[in-house]
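One chain of protein is taken out of this complex; the other chains stay put.
Lettered A and B in written order, each chain numbered from 1.
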Amino acid sequence: MSEILIRGAKVLGGAVQDVLISGETVTAVGAALEAPGATVVEAAGHILLPGLVDLHTHLREPGREDSETVLTGTRAAAAGGYTAVHAMANTFPVADTAGVVEQVWRLGKESGYCDVQPVGAVTVGLEGKQLAELGAMADSAAQVRVFSDDGKCVDDAVIMRRALEYVKAFDGVVAQHAQEPRLTEGAQMNEGTVSGELGLTGWPAVAEESVIARDVLLAAHVGSRVHICHLSTAGSVEIVRWAKSKGWDVTAEVTPHHLLLTDELVRSYNPVYKVNPPLRTEADVVALREALADGTIDCVATDHAPHPHEDKDCEWAAAAMGMVGLETALSVVQHTMVDTGLLDWAGVADRMSARPAAIGRLAGHGRPVAPGEPANLVLLDPAYRGVVNPAGFASRSRNTPYEGRELPGRVVATFLRGRATVMDGKLT
Amino acid sequence: MKRHLISAADLTRDDALLILDTAEEMARVADRPIKKLPTLRGRTVVNLFFEDSTRTRISFEAAAKRLSADVINFSAKGSSVSKGESLKDTALTLEAMGADAVVIRHHSSGAPHRLATSDWINASVVNAGDGTHEHPTQALLDAFTMRRRLSGVGRGLEGRRVTVVGDILHSRVARSNVLLLTTLGARVTLVAPPTLLPIGVETWPCEVSYDLDAVLAKSDAVMMLRVQRERMNAAYFPTEREYARRYGLDGLRMAALPEHAIVMHPGPMNRGMEITAEVADSPRCTAVEQVANGVSTRMAVLYLLLGGSEPAIGTDRSDSARTEESK
């Protein structure tokens, strides 16, 4: 059995330890471990965390392989320190049947870079009218537990209620893309002073908050759990905080870009900043960071949304919404949460690995770094400083809002069940 | 403002006055037997219109032609644009054809900004109205009209009070006017039902009122904006009649204005909606004058952007023009 000895890493940012991986498992954690014949990874000054888990990734396959495939997307995930990603259902065809989710699941297995856990659509064709065969997807080889119409809101209250009730049968969760459609017709950016000046149709915070308020009440009423995708406003934070204070089973995610960027960037009319939900204000950014720190927001999810160049190389209104994020998420979280003192590395492990794995009911991920646990790990160098250059991305798409921006931290190595998918900062 | 005119915010007070003063000289050309200057001979101006606007297009066309530029009208209707060609490919085409200036009207806010800041094209970009964002040459011609009627040539608009009434939310004319008129020293008040005011308007450099009658007596100029009837269907206001009653300008309201005050309208007018025929046809209404002034103002903008080796607006200039060396 092959062995890897990670020497001198700060496990979860704490004590300096050696970690021995034998085969697919962590077999020893301690000081000055000896492992003759093992491959040694010198990790002085580096941080060792459980492999990251993304609850919200768009891999685009099947259907939009021009922007991303399962292979290129999982390579991007590994490069960003991820060992598992949840693949969103808004593909072509939509992942609303057992057949499509199994196809995505199988492609993930074949890629070998990262576990791919398909998300099933809540409604047929994401149209919000008729429930998809949620049970069939849950029972399929992919064992779907997270259901979402992401990209569209399940805005019909009755459909949402039924979905929340129905998934209780197999411990599923509905991940809601909270966007009241009538309030956001033609919406282009956050509604506020900037949208007023730029003459771009506004996307009011209340369009997100009103749906979240309804859905936490619905979840409480039917005794199910609900997960809120890419929460983006201070008001949304307050609603989730209130729901959690009631003891309701509500979880929420925030994207890295909503932790860092604001709608002021839209003044450039550069569509690289066009995203759904839109970039909000500085006050929202502050509230989101605080909520992630205090646990009101459970986890960071990338909403990695690859788009081909032509869909961003155009005027604002014609551009696609979304940003790639897998390869910069950890750096942005370090920059916004760790380097600001809001969260320690153990907190990062919790918000980017343990909690998303728990919400997705994903076995074998988000586990402690301890003997007997699966060797899904990421080793990072927090002292690194680098300028984001999308030309070096593993993703097929380049639509990052961070191009040219200096961000801290770098993934040195990623291990998926003991196998290095990234070593010395490079994909294997 | 560098090589482009995208937003009224790009113009300093000196820039704006230079344009208006230049427009005064351009206006004299209209009184001559030969209404043409040779200045832009050999320059190509493209009118790139993604949205129908015959008025604005012919105004720019007349301006460019009076300066002897070659004018190409590129309308989205019946062109490759309607077949899905991107703004980028259109821009590359115009670049290949040697356009020196692109006058762009686009339904999408920010499209001229995007065109000017992209590497798609080298031409000067003039915003002829983008979405619900800005229409800077309209603001310039409005300021020109007000200056002639209210303060006199060569001056700014210090202390003048301008009331803009109507659909502020969707109005590029209002945005550009608030910026430019404020730069020129005027005090602007926006009047509209709350549904037709943008979120964040309280941060604009102007005052806001919901009550037209309350501000009329304090206005040196009242600018009535066109209200599109389809806004009614989107519940911005209950009925046309209610809108006209509360925010329309009729003879009675016009009588409440100070004697010297003027009534402006960027056109096309919705008679009976925001303005009654009595007001529209009165000598106080400058709508027709604004059209004439539009040509002079656009001539000034085109001359100052294209007339020399580099634009004269927004660049540090020293008047070395009339030294002995130029004799």
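Just so it is clear, a contact is a pair of C-beta atoms (placed from the backbone, for glycine too) under 8 Å apart; a residue touches a chain by one contact, two chains touch by 3 or more.
Simple rule for what comes next: contacts and distances are computed from a predicted model.
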item	value
Hidden subunit of the complex - UniProt protein name among "Bifunctional protein PyrR", "Aspartyl/glutamyl-tRNA(Asn/Gln) amidotransferase subunit C", "dihydrouracil dehydrogenase (NAD(+))" or "Peptide/nickel transport system ATP-binding protein"	"Bifunctional protein PyrR"
Contact set of the excluded chain (shown chains only)	B
Where the missing chain touches chain B, by residue	18, 21-22, 25-26, 28, 32-34, 36-39, 303-312, 315, 317-327
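The definition used in the following text is that only the chains that are shown with their structure count from here on.
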item	value
Centre distance in Å when chain A and chain B are each reduced to the mean of their C-alpha atoms	46
Complex interface listing, chain A residues touching chain B	188, 191-202, 204, 268-270, 310, 313-318
Of chain B, residues touching chain A in the complex	86-88, 106-111, 113-115, 117, 130-134, 172, 175, 198-201, 203-204
